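One structure is given below, encoded as structure tokens.
Note that one protein chain is taken out, while the other chains of the complex remain in position.
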Amino acid sequence: MTQLILEDQHGETTMVNMGPQHPSTHGVINLRLLLQGEVIAKIDPIVGFLHRSIEKLGEMTPYPGFLPYTDRVDYLSAMFGNQVYCMAVEELLGVEVPRRAEYLRVIACELNRIISHLIAVGTMAMDLGAFTPFLHAIRERETVNDFMERICGARINYSYMRIGGVPRDLEPGLDKDILKFLDRFEKFIPEFNRLITGNEIFVRRLIDLAVIPAADAISCGLSGPNLRSSGVDYDLRRDRPYSAYPEFEFRVVTGEGYRGQTGDCYARYWVRIDEMLESAKIVRQALLGLPEGDVKAKVPRKITPPKGEVYSAVESSRGEMGCYLVSDGGEQPLRVRFRTGSFTAMTVLPKIVPGLMVADLTAFFGSLDVVAPEIDR
Amino acid sequence: MKELFFELSQSWQLEPLEMTGAIALWLVVVSAIVLSFVATFAGVTSWVERRVAGRMMSRIGPNRVGPQGFLQWMADGLKCFLKEDVIPNEVDKPLFRFAPYLVFTGTFAAFAALPFGYGIVAADLNIGIFYVTAITALVVIGILMAGWSSNNKWSLLGGVRSAAQIVSYEIPSGLAILSVVVLAGTLNLQAIIAGQGGFPWDWYIFNNPFTLMAFFIFFASILAEGNRTPFDLPEAESELVAGYLTEYSGMRFVFFFFGEWANLWVMSALITTLFLGGWQIPGVADLAGVVAGVQGAAKTLWILLSVVVFFAKTLVLVFVVIWIRWTLPRLRVDQLMVMCWKYFVPFGFLCMMGSALFVLIAQSPLGETVHLVVRLALTGLGGLVLLLFVRRTILNVRELQDPFYFKVLE
Amino acid sequence: MSSTVFDYFTNIRNAFTSIFHGLAVTFSYLFRKPTTIQYPDRIDTPVQQMLPPLFRGILEVDVGLCIGCNLCEKTCPLGCLRTAVVRDPETNQRYITRFDVDISKCMVCGLCSENCPTGAVRHSTEFEASTANMVNLVIRYVKPGERIPVHKPVKGEESPGLPQNEPIARAHKEWDEPPPVDPDQVRGRVRWKNDGAPEEEQSS
Partner (left out) sequence: MTLLTAIGLSDIAFFIFALLIIGCGAVVAFSRNIVHSGFALMGTFAGVAGLYALAFAQFIAAVQIMVYVGGVLVVILFAIMMTREIGRAESSNPAVGRFPAVLLGVVIGAVLVFIALQFPWTINPSTDFDPTVNDLGDALLSRFLIPFEVLSLLLLAVLVGAVMLVKKEIKALPPEEKSS
């Protein structure tokens, strides 16, 4: 980002490349570290190894055809990419999405949030050397993936939403299965906590580590769980309501220094654990209060929105995911731009990391829950 | 065994030169026996570890090669032996080549003094336990050598971490050993076992509160010395890629892993010997007397029984070590040192002093009864914890409404 | 000072209790059924049949239902479908002369199958398509030289094509019998123009 070559001024430091192939960089990121012993004196995150020019592709693809690409922005929470893009186009077109479709979107999104956070907490445990919690999380995730498969036909790259709603209704009987899973899931989290969250070694590794003060978090543009764990009570679902979220009751989880301080790695971890339970609550409310009606608004086959620009944002599992869309009245957007939480999370690294140890860096990096493709897009 | 050999050789009436040859041959044979045992154990344990880990993670583990995947370790070993031995260009070649053997030697040499049963030991050294702790120091040098010679920064970090860790943790483990040695009054491993009894309250772990403490200290420190989780920082895969193992492949990698799994046996056998009564058969107060009293097949049977008891205890401990590995996260380097110097070392001293105190108490007139009460109480405490544990386990299964499933093999 | 001494012993207690709980959790998993599905050979029913009907697998085309509208080709963001229709000038009957699906490009988004008016293009539950040669991933539903008359749906009658919500049988496994390999095609990517398909009246 800043300077690519770290200077070894005193001959006391070692330059180490962490990545692009490293087990705990969660994808293809290169972190150049300047080490003094095991203490990091300087960090230089180098991104761009996973650039797939999705934004450029958007300018070359018709509006409906770009939808599958939005899955790939953040492959762990593809639903939010879908949603933010659909919301942007719908706003351009001025289409009203049916209420049932909004509910279905919320259900899918919140299930996706559970999936994504399960991976986040699991990989974080794995970064700290505990392998089993990861697979326990994966086990629950597979169950949710099965539901996703039944909702939209795919397990990872959902391509579920369409401009104007969702393509199809819930399969009969699926809502009961999901409710049954939620009952189990709410018991699984305490077990998971007993296994890893409450583990003294785990707690000691994380508390008071890499504290991001609220001011820093805001100035670095952090969003989502990373921001909330610093004590900033900000959630797009509540503060900039979209979709059907105003109709549900849920708590915005903020880091409160349950152990250690607000804004440390443990707070970030804990916010995710709590948010999963909140998501489960939302899914439950949505399933029980599912309104009747259409699932897709009438949209012309050939979508040519009027000239204009629009920015839509959703609360993705990695923070605010925004989509900025400029239309010139043609079949293809003039400009597509995604704002993602992982990219801004990377900016906090040079500020916080110097002074930490290598082992802390993996924990900190895990707690930021960065997904490499989302950084580069 | 050795006595048997000398009796035999004397009955053959060999010439001095032939005798030298015979002794050399004997050494080779013993080494071969121990080596084949170590190799088999390391292999089978690698399979067991993967199966156990699999079940703990709600998956199955290797089950395709041979019956239940039992031959997986052979397949893996064969694969590694047939693989190209990659030596990167810029490594320090002589050291890089030599390091795995050093690590393996360090662990393997420890087997010379380890007991396997009553009278079954390759070399019954009178400084047994001290020899074992000393000879495993070679492992440090090997790891340091591997870390340095790999010419890789991650490897070097791993090697340095490992050296610092092993050297530090030798102190608490030594103190914990001393608290047992104070009770036993000997360094000889067979004699330490002979000082215990068959039942749990006769074991040194429940001998007094201090040895109970020493047991935990010893367990943790020996895990740290063997680089097992939660102390596996030298090869922490999420931080240091693979630590000092990063550049190794093929046969040399296998040697490191041989060492690691052999070390698993060494640590379990040591704990069994020092704290869990070794080969003492419950209900047999004086095994030495019993064995001396019988002849022929009965003698062999008794010795075999002691071997079975020893193996059972050791294998349970091996399971525990594996189980801990797949449960706990890893400590950080500074926490590791804090744990050693601020927790283990002071408590280790306390254990040593306390044990010495208890020896004095037990010698006093009323001491015998007090000691018995303490032993029984501690054993009861251990049993209680075990019961609580079983209850917690059952509750864990019930809470998620998973059906109980007792099939071991899948 | 007293608090630090208190902390010191609290740490020890916490360590013991949390490790106890952690060990209990992992131990309890020894008495639960593993969730592994031993794909592909040690399962009772093939995975293809366990998948939900909505599953988006490899594209399957029932050329008999195709009305030659070319919508699928237009909606596909990647251009992995290629169709060609010729019109017989005498009988005015339109024929499908080409319907190729390039599985290697497809990202199974489901846009084509959704837009297909008759359900001729749909997703099967088939997903095993690994092959040694990328050429094999081009599935040709109309053999070169073959001409299939387009489907003419009767007004008011429900299309016999399968709607999305019903289970579909396994797709044609064309890749089991690889087409004769053209040495020119093996090296690089599949070239659409050189594969011998008739190029007259290409309707795209």
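In this document, chain identifiers A, B and C correspond to the written order of the chains, with residue numbering beginning at 1 in each.
Assume contacts are C-beta pairs under 8 Å (C-beta built on N, C-alpha and C of every residue); 3 or more make two chains touch, one makes a residue touch a chain.
As the structure is a prediction and not an experimental result, all values here were calculated from the model.
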_From the list B:Val34, B:Ile60, B:Val103 or B:Leu144, pick the residue that touches the absent chain._
B:Leu144
*Decide which residue listed in B:Val48, B:Leu187, B:Val254 or B:Val397 touches the omitted chain of the complex.*
B:Leu187
*Give the residue, chosen from B:Glu49, B:Glu170 or B:Asp232, that touches the chain omitted from the document.*
B:Glu170
*asked:* Across the whole complex, list the residues on chain B that are touched by the chain not included here.
replied: 6, 9, 16-17, 19-20, 23-24, 92, 94-95, 125-127, 130-131, 133-135, 137-138, 140-141, 144-145, 148, 156, 160, 163, 166-167, 170, 187
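In this section, only the chains that are shown with their structure count from here on.
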_Per-chain Cα centre nearest the global Cα centre, belonging to chain_ = A
_Chain pair with more C-beta contacts, A-B versus B-C_ = A-B
*Report, in whole Å, the distance between the mean C-alpha point of chain B and the mean C-alpha point of chain C.*
52
*Contacts with 2+ other chains: residues of chain C*: 19, 21-22, 24-26, 29, 35
*Please list all residues of chain B that touch 2 or more other chains.*
56-59, 326-328, 396
*Please give the residue numbers of chain B that touch chain A in the complex, ascending.*
53, 56-59, 153-154, 157, 161, 229-230, 232-233, 236-241, 326-335, 396, 399-401
_Contacting residues of chain A [partner chain C, same complex]_ = 61-62, 64-69, 71, 132, 136, 139, 142, 146, 149-154, 157, 159, 162, 167-168, 171, 191, 194-196, 198-201, 203-204, 301
*What does chain A use to touch chain B in their complex?*
14, 16, 22-24, 35, 38, 125-132, 135-136, 139, 184, 187-188, 190-191, 194-196, 199, 201-202, 204-205, 357-360, 362
